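Note that one protein chain of the assembly has been removed; the remaining protein chains are unaltered in position.
The letters A, B, C, D and E name the chains in turn, as written, and every chain counts its residues from 1.
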């Protein structure tokens, strides 16, 4: 039978929040190029980055009942992660649910389906990453799991995991490895700053990293004048 | 043979125009969750809502001749609704046709195909909902129906029906039921305002509507501490 | 074996740059409705038009090594044109490569795949037309061709060809016909200005071009009052 | 409220059945290239052609209750035409429903969604045209319309219309024009037989129809030796 | 770092093999409509059903090295389950790998990517469910995980889980619940046989299950003569 798990362990919120500055691309790289949700989840606003703890919610096709149930489980700092049990683009979430979610401290919505009232969501500043924008209404007839591990857009998300979302998409970091990944991500970001300065000055990546160039010849790449 | 119907009945324009404030999601709900065009028709601008009477136009693939014919049938308050006779993404409509349409009082374009000159269309403030943006040019060789009922993006649209379009997509309301749907939509919008205040204050939908909660148990949803 | 061609002929840069004002739709029409890349290549910014000479680069799926190689071949005025050897949406290009490209005078990126760090790219003003936005990281393991003719999004692009890109998409003009196409495009643009004024005044295209109307009857289109 | 219409007029069954021999492509041409459902509806068997009267059925996403309701309305010679109220690929129909449908004289299924138990359906000889094969189960919670006009895969289908389906796809013919369309279709088929013999003997279409060739020159086609 | 787990626990092979008779649809229903892989994984042969234990394998885009590594871990009764780390349709698997897999007792391949040499695979009787058929060759450059839990076509698959695949698609059953699910599935199949006989005799589902009919009225469905 479908279940709602009412007490789950969340990653530490200060730690979690720090991922917003690091961003999706760097986080994804820092954990060995894993955890990226499929890019069909598109940001529905620009220049917005958030990080929070996953509040997971399964929904049947065309049925948003469980989102109402999930909001009762929300804590400040959560990000609502919704996945349909079979592919669906209906408009599961609109301005009323966003109002309720924001009032309970939810930082945003990740949904492998559709949302509606998108203009109001933008005006409210409630950020959304979704597969579709669709006004198609839903019913409240069938129960499903809340706060259990789900697959969302190709990635396993467990309740309390770290969710990072920005203009590049959405990434999940398992709760247990959050501190380590953040550390690696910050080191990577620092190293990139140094490279950026040299690139901006006109240096080539092939010269910053000579192995990049010598390996080309070893692999047989030919340089010709035509 | 293809035909152009030169005199059609339109829904009352004051009534029609009022739908722009109600919006697509509420209109769709108010008529029993019907009438929504497929969300592949994407708004090509933001924060724009229009309503008007359908001016329907069939086009062969890669052939925009009939749009020229349709514009002669336009009246102030119309919205041009274009559907290809087989799927096509070509750029049927650009800044010149938009100039002509706007000059004749057409409020916008709904097209299950492509448009071009999109930057100019945005600068002009001529709103478009389309399946694609494509510069691909079209020919003028084959005739088709204008102002007859068409299927556009999965919905039947008859000439003179109400078209509502905003950031959430596009909805059609049959002319005969426009007044009734508007009434229901306004009542629904008013009821939502009340809910919004309570949600903003932190109340849960499960508490506003106790049946939502009791039905969960009847359906067998389990609440566990894990 | 894969090759890098180190000296190629480019279209004249003054000539090339003039295409940015003409734009994609008019250029495409001026060369007989040819040269348009598939509209899956979407502009990742708004109200931006560029023109430049093609710097062509093949990449294996999930491997961006050759973009590093291509940047060494860049000259001021180039536009980087990247095509994967099999379909891939990974994030081949981000803010570091954009910094390097901009430092070397590259005007923008056309890629039939994904990019990342899109917020930074927008902030930098480095324009991109891509099939996807994806943070998915890539490797540097396999060599491929640089500055050889490639098919990108359905069009053949040779090194040194003219690339025009704006809000409508991307068009390629062969180097040899660039001067002639620009001339035709400018004449077309001038003729359109004249039409625009008459349309804005409420004239119909069917009246500006009487053949458009008489041919309708010849083709059998019927006008009925219903 | 959703409704079931219990008595509808059907096209004459002898007339209807004759369309199976004519086939989809010829029927579609005979009514002016109209009535073709989108080719995403794929035959799930080979070398099978059927024709019958439309038994129309709307279904909510993930909910097949109304198919059970529709079967009570079935008459011998009907073809069940099912369209979801929002896009869905779930497995609405399997071997049990097929057994029931066949027992009541239903000739096949047209569904803009998924089916399952496909191996058994093939073994039973119950023909299906569907958008997907999916084992995904459905619920029985929400009512919808049965035997009202629906849009299925882009075409308007009214109860009692003629449905023709074969290896090329599915076509609908309005009940009122069935006799006339059949007549035109048969004439077209006869004319094609004559052409086929001449083509098989090596004659060219450009020679059978000289206008095809002369028009080429008028349109400016050039013949060159290179 | 990527890892290969060399000793994993597998579900009991007799138990596993019994799922082939039960089939995908019934298994999926028996575990509460869960476990179904996305139907983009299409059977590449007809009338074939298999069940086995999951041998899981991640592959980078365009790189099939890890499949070679996975085959060393194969045991008789395994089914190879391959998922790319980012979406890819390349031809990862052909007749040589199939020969090797079959020699080691592998019962089939589930791959969310492409295969090639499909004619030979069919002739060999080596069954495949794949997202694509593509001859596109791959490299052997980058390592990834073997025999760790993966997400394949939207479902979590752990090494040693039960995989069931037939003409309806692919379903995964967690190892721990295999015995229980098989039991429920067999009961369900038996109950369906009884229904089938009554349907074949012309009885309606609405009459076999009266609640199906009475609930219709409670939900407000109207029956009208039009």
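We adopt the following convention: a contact is a pair of C-beta atoms (placed from the backbone, for glycine too) under 8 Å apart; a residue touches a chain by one contact, two chains touch by 3 or more.
All values derive from a computational prediction rather than experimental measurement.
Visitor: Touch partners of the unshown chain, restricted to the chains that are shown, please.
Guide: Over the full assembly, the chain not pictured touches B, C, D, E.
Visitor: Which residue from E:43, E:91 or E:108 sits in contact with the chain not drawn here?
Guide: E:91
Visitor: Which listed residue, E:72, E:180 or E:207, touches the chain dropped from view?
Guide: Counting the whole complex, the residue in contact with the absent chain is E:72.
Visitor: Going by the touch rule given at the top, which residues of chain B touch the chain that is not shown?
Guide: The missing chain touches chain B at positions 60-63, 85-90, 134, 136, 139, 141-142.
Visitor: Tell me, which residues in chain D touch the chain that this view leaves out?
Guide: Looking at chain D, the ones touching the missing chain are residues 24-25, 28-29, 33, 36, 39, 42, 46-47, 49, 166-169, 171, 192, 195-196, 199-206, 212, 215-216, 219-226.
Visitor: Would you write out the residues of chain E that touch the absent chain, in ascending order?
Guide: That gives, for chain E, the contact residues 1-8, 65, 68-69, 71-72, 89, 91, 94-97, 99-100, 102-104, 114, 116-119, 122, 132-137, 140, 142-143.
Basically, only the chains that are shown with their structure count from here on.
Visitor: Looking at the contacts, which chains touch chain B and chain E alike?
Guide: Common contact partners of chain B and chain E, which must touch each of the two, are A, C, D.
Visitor: List the centre-to-centre spacing of chain A and chain D in whole Å, with centres computed as mean CA coordinates.
Guide: 42
Visitor: Roughly how far is chain A from chain C, centre to centre by C-alpha average, rounded to an integer in Å?
Guide: 31
Visitor: If you look at chain D, which of its residues touch at least two other chains?
Guide: Residues 1, 85-87, 89, 134, 136, 142 of chain D touch two or more partner chains.
Visitor: Going by the touch definition at the top, which pairs of chains touch each other?
Guide: Chain pairs that touch: A-B, A-C, A-D, A-E, B-C, B-D, C-E, D-E.
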